[in-house]
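Single-structure report; data block below.
A protein chain is absent from this complex, but the other protein chains hold their places.
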């Protein structure tokens, strides 16, 4: 199993969650975070926004579904045709064990 | 060392933290999250709750304490005799290095 963490624009978050749901991946954990990427914040006129609200979406899937889930996230979290700075990142890392609390069993 | 992340019901969170504390594992980080599991939200009458508040508890323990800590979490985070959908998950993953900021030293 792998843990896929996506940092996305809050306004894109529901769209990503819905797309994952439709593809058969309903289990997602969402965390409101503040983020600053390589673009070093956002300048609007005279005002510099040092950090911007983002959503961190965490989902754990089987290795065989990794590529599919990543492609769904990349497609739905992107803004416009060519994407924009601040659209976010996807991080993939290993999970060694998973337990379901209701059953107490290892998956 | 391993990182143990538990997604639990908020009303169970303090019980889990207390049980870990009593067993000698006081260090826990708690994050309020929104989650949706395999049960795809909760239907109460006509209303569907797409996502529910959960607590993400993060604790890092020695490999030798992994099984004990997991069993404490599984026991205390479960609702009722047989558990219920939405009780949550436990994810275990590797941590390579740990530093204590006050001493600046690697553990």
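First chain written, first letter: the chains are A and B, and each begins at residue 1.
Just so we're on the same page, a residue touches a chain if its C-beta (ideal position, glycine included) is under 8 Å from a C-beta of that chain, and two chains touch if they have at least 3 such contacts.
Note that the structure is a prediction, hence the values are computed from the model and not measured.
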Task: Residues from chain A at the interface with the omitted partner, ascending - done: 2, 6-8, 31, 33-41, 51, 54, 56, 70, 73-75, 77-79, 82-94
TODO: Could you please point out the chain B residues that touch the chain left off the display?
DONE: 3, 17, 21, 26-31, 60, 93-104
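To be clear about the criterion, only the chains that are shown with their structure count from here on.
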TODO: Provide the C-alpha centroid distance between chain A and chain B, rounded to the nearest whole angstrom.
DONE: 20
